[in-house]
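Apart from one protein chain that is not included, each protein chain of the complex appears where it belongs.
Letters A, B and C mark the chains in the order given here, with residues in each chain numbered from 1 onward.
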Amino acid sequence: MSKYKSLKEECYEANMELNALGLVIYTFGNVSAVDRDNGVFAIKPSGVPYEKLKPSDMVILDYDNTIVEGDLRPSSDTKTHSYLYKNWEKIGGVAHTHAMYSVSWAQAQRDIPIFGTTHADHLTQDIPCAAPMADDLIEGNYEHNTGIQILDCFSSRNLDYNEVEMVLIGNHGPFAWGKNAAKAVYNTKVLETVAQMAYLTLQINPNAPRLKDSLIKKHYERKHGKNAYYGQ
Amino acid sequence: MSKYKSLKEECYEANMELNALGLVIYTFGNVSAVDRDNGVFAIKPSGVPYEKLKPSDMVILDYDNTIVEGDLRPSSDTKTHSYLYKNWEKIGGVAHTHAMYSVSWAQAQRDIPIFGTTHADHLTQDIPCAAPMADDLIEGNYEHNTGIQILDCFSSRNLDYNEVEMVLIGNHGPFAWGKNAAKAVYNTKVLETVAQMAYLTLQINPNAPRLKDSLIKKHYERKHGKNAYYGQ
Amino acid sequence: MSKYKSLKEECYEANMELNALGLVIYTFGNVSAVDRDNGVFAIKPSGVPYEKLKPSDMVILDYDNTIVEGDLRPSSDTKTHSYLYKNWEKIGGVAHTHAMYSVSWAQAQRDIPIFGTTHADHLTQDIPCAAPMADDLIEGNYEHNTGIQILDCFSSRNLDYNEVEMVLIGNHGPFAWGKNAAKAVYNTKVLETVAQMAYLTLQINPNAPRLKDSLIKKHYERKHGKNAYYGQ
Partner (left out) sequence: MSKYKSLKEECYEANMELNALGLVIYTFGNVSAVDRDNGVFAIKPSGVPYEKLKPSDMVILDYDNTIVEGDLRPSSDTKTHSYLYKNWEKIGGVAHTHAMYSVSWAQAQRDIPIFGTTHADHLTQDIPCAAPMADDLIEGNYEHNTGIQILDCFSSRNLDYNEVEMVLIGNHGPFAWGKNAAKAVYNTKVLETVAQMAYLTLQINPNAPRLKDSLIKKHYERKHGKNAYYGQ
């Protein structure tokens, strides 16, 4: 029996949840889960339909993209996942989709403004949309460079990946992460919901103001602050 | 056996209905039900997923937010519910969600204009959007102050909570209430539907006129007037 | 056994189909079916939830709104249905809903322009939006006058109810009809679909042109003309 059986199951469950939540059509998405102790992660194989997917199909790789276990080719976005795991030591799962509203903001090349408490319950910043890469980076090691692009965006804007657990890649779509794969999927769903709310808000009032600081702080703190009183 | 068994069941059923109607994702909503004879109300525990929720999980509190029965932490919005029960003696249930179209109007900080008979079948007024609170009220007893904010809004606009059974909190989302918890959920669904209709109406005709008074009166009266002829 | 058993069943099935097609929430809609030989029609009782509805609940009335059979109060819109049956001798069923996109055009007080072949497969005209009634007609025999309003709209625009089987009542919503109750429901669904398409078309191109006459004629004729070649 594989020593990565439970890691593969976590990864498999998260991928199936992505599908159940309506965040993907066909194979347009992938989730990975990391095992920090063993320095490996599990990821969905490329282009396999969800209805045929099995836990044992998950591919195990190290952070340098060497396949450790698995017969199938890993997701074509694997190098973006590994780059994030290698550089952001506290994350346990990563998800990427082409979800409708998230992609639409990415294609519009706009950050998603923080308009309300649904957003502030999860992060205190506008959701960043990273600029498209320079042509030579696209033509080079594209998926690896997508990881660099995400980190550059966070660095230049002084964002903390422990608080802002999501990003839009301009013209492409969303990446989200979290303490484990299930949380990465949760953040993907939250991002999609907030993206639709922000779109509708601007349709109803093109001059809708950004949420004021006191409300951002209140809602973020009641869920994530040291005196948080949300949940059990 | 708990003396609040039936109260907990009413509360549980209403929370599950909120989920079944597509008004919430994850745990982004809560419903409560009151027992006026015993001066207590039941409310959903904070952050418990609907698929794991049981009737016995409901928390019983008095109007001053003292827990009377229950092992779990009550909804983080509990103090808003209790404030409404304490001040509005005729209501029997309260619901709060982050439903898509209701939140979008709240984030746009606009009242929902009364554009048609679907709206007038339920109330004769624009659906009010209460302004965001002052910073010191946000930083203080926030959920309690949200209740004050709702009552101030109704008072300053001369609205009757027996007729207008719903409100938007600017930048946050909807609260709705009614004679019992099921009716609060019903009003939440009506609000969400009317919010979507009003959004689409303005997209099709930015100068769409408010419904004229004779139609408002006719439709409200045929459902709620003393000569009402709707229903059995 | 009631002599109207099969009429009630036709009416019941059509009402349930309305719900299954997502055209109603709660009790916001009603369908009727006529029996021309006996000069009566069956209609949904007022305010009864679909999940509790039974064929035997359908109410039988004559064209002057006298109840012939049934223990429940008929739909509050009954007088509009009876007026249409009395005046339009070839129709066999009528449906009324508050479906989302149809209502939004009605609230915008705009006719739905004929933009494409989906529309022309069913009728050759813009879908008319009748103006709101005068105040005295609203305050009087409202539902009866709604029927008059529909006929006045068709008369003043020279429309044929055998071809144009649907109308919007300004600020209210859609009525549709057809050779039987099932066809009235079908036309309600077609209207809702065309209403959404026209809305989106104008969002994508506010100057989208009306469908040209040769295409209107071609598509309508291939389904409804004497040399029709659609269907079996």
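As a working rule, contacts are C-beta pairs under 8 Å (C-beta built on N, C-alpha and C of every residue); 3 or more make two chains touch, one makes a residue touch a chain.
Small disclaimer: the values here were computed from a predicted structure and weren't measured.
Undergrad: Who does the absent chain touch among those shown?
TA: It touches the following shown chains in the full complex: A, C.
Undergrad: So which of A:60, A:84, A:106 or A:190 would be touching the chain we can't see?
TA: Here the residue in touch with the unshown chain is A:106.
Undergrad: Touching the left-out chain: which of A:50, A:88, A:199 or A:229?
TA: A:199
Undergrad: Which of A:3, A:73 or A:179 touches the chain that is not shown?
TA: A:73
Undergrad: If the missing chain were put back, which residues of chain A would it touch?
TA: 25-26, 28, 45-48, 72-73, 76, 98, 100-101, 103-110, 132, 135, 138-139, 142, 171-173, 199, 202-203
Undergrad: Going by the touch rule given at the top, which residues of chain C touch the chain that is not shown?
TA: 115-118, 186, 189, 193, 196-198, 200-201, 203-205, 208-209, 211-212, 214-215, 218, 222, 229-232
By definition in this document, only the chains that are shown with their structure count from here on.
Undergrad: If each chain is a dot and touching chains are joined, what shape do you get: line, ring, star, complete or other?
TA: Topology of touching chains reads as a line.
Undergrad: Tell me the rotation angle, 0 to 180 degrees, that brings the C-alpha atoms of chain B onto chain C, to the nearest 5.
TA: The C-alpha superposition of chain B onto chain C needs 90 degrees.
Undergrad: Could you grab the centroid distance between chain A and chain B? Build each centroid from C-alpha atoms only and quote it in angstrom.
TA: 33
Undergrad: Please list all residues of chain B that touch 2 or more other chains.
TA: Residues 203.
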